[in-house]
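The structure appears right after this line, and notes come after that.
Here the complex is missing a single protein chain, while all its other protein chains stay put.
The block that comes next holds chain A.
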Amino acid sequence: MNTIDPSVPGRFSRRGFLGLGAAVGGGMLLSACGGGSASGGGNLKFWDMPWGQANYTAAAKKLTEGYQPADGLPGATYQGIQWANFSQTFSSAIASKTGPAVSTGGGFQAFQFAEQGAIAYADDVIDQFRQDGTADDFLPGQLDAMKTAKGYAAVPWQLDFRVWWYRKSLLDAAGVEVPTTWDELLNACRTLAGRGLFGFGTGAGAGNNLGSQGLHLMMLNNGGGLFDPDGKVDVVTEANLEAMRFVQELVKAKAVDRASISYTTDNLITQWKNKKVAMGIHTAGLDTDTGESDGDLQVMGPLTGPGGAKAGLVFQNNIMMYADTPSQKGSEAFLSYYIRNMKTLWQQNVVAGLPVLKSIVALPEFQAQKQKAKIIAEWAPVAKSFAANSKTLFGGLAAVDSSQPITQFAQTVLAGKDPRPALTTLQQALEAIVK
């Protein structure tokens, strides 16, 4: 064992070593506790989710990097965030003050964080949009959907629909007309089931919310929904019960794959690809997901429910600003820039969602995508938000969408169980979550 000679220069003494250790430990501690801010080297941090195919992130990054701030305002840096555990990612970043200044995110994230005091309201941006005419470019009702009692929680930038799709070749082969009403849907499902095909393709397995969202769409189509006009949970209603009994009929008619309650999104897409599913509720990107462009997969028109109503389900994805920002004016300037220039993302066809601006809808590149154009033309006017029948969106929705109770509810109903107790259980569970 070597002895340590304190008299030899350049070698550590015991005290020196301890001092160095303390310095290193202290340094680590300080760096760990130092936190950060929503600025990245003086710039605003813009966090964005993967909203499309692999080339989306590169296009969105390029758009961000093309931002030229006015004098005195900070520039912007782009950061892609994965969907896996995104709530956790945003929450911990905000809590530790290392979060973004501006971001996209979950459809209800802005409302959730607004209630927790972490959002900078976008009223000034909207006012500016009203003055320069940009507000008129938004599809009807989209800006208003962002309004809360304290102000606009965010600015919408794209729409995520749940709509009915069908595979034309399978319907043609079965001699089935494209349904326009629930009765026609049930009859079509019975005919298709006779050929071993599923007329209500869905999935409620790990990470797949299409099952619960499909049921929600059926409720909305029948004038029901999860909330009353005041935003209170209101699940056990006659309209919802009738809609779920109709789904039960579909299950009995073998329109629903028995295994679908455990289907992941990939499983469901595989069933569409394998032509086991003839009709079903899906996102606007089904044909992209299956890799088809021959027009065999087509969007139905909105179905007419028993009460004569038509409805769709839409999630208004939005861009939000955070209270923790190096410059509020900078956040607003960047958000305005992004909204005004985002059409390039649709021109490059890299976004899965549908545009919220009329000028983008009118682009030839968008109109060339016939199914998406049809959704905007036919589904957008009748689509309702996840909060329906509440007049406004609110933070509690983030805890409802893809929550445990709603997934459990979907699995129960799609398994053909009695919907009344399932609705009652859902009511109780959601009441505990939405406060």
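Keep in mind that, in the parts below, a contact is a pair of C-beta atoms (placed from the backbone, for glycine too) under 8 Å apart; a residue touches a chain by one contact, two chains touch by 3 or more; residues count from 1.
Note that in this section contacts and distances are computed from a predicted model.
Asks: Which one, "Transporter", "Cbb3-type cytochrome oxidase maturation protein", "Succinate dehydrogenase hydrophobic membrane anchor subunit" or "Ger(X)C family spore germination protein", is the UniProt name for the chain you do not see?
Replies: Options "Transporter", "Cbb3-type cytochrome oxidase maturation protein", "Succinate dehydrogenase hydrophobic membrane anchor subunit" or "Ger(X)C family spore germination protein" narrow down to "Transporter" for the missing chain.
Asks: Have a look at A:N85, A:S293 or A:N341 and name the one touching the chain we're not showing.
Replies: Here the residue in touch with the unshown chain is A:N85.
Asks: Return the single residue from A:G207, A:P229 or A:P381 that touches the missing chain.
Replies: In the full complex, the listed residue that touches the missing chain is A:G207.
Asks: Among the options A:K61, A:R245 or A:K276, which residue touches the chain absent from this view?
Replies: From the options A:K61, A:R245 or A:K276, the contact with the absent chain belongs to A:K276.
Asks: Can you list where chain A touches the absent chain?
Replies: Chain A touches the chain not shown through residues 1, 3-6, 14, 18, 21-22, 24-25, 28-29, 32, 85, 87-88, 91-92, 94-95, 112-113, 116-118, 204-208, 257-264, 266-267, 270-271, 274, 276, 398-399, 402-405, 407-408, 411-412, 415, 432-433.
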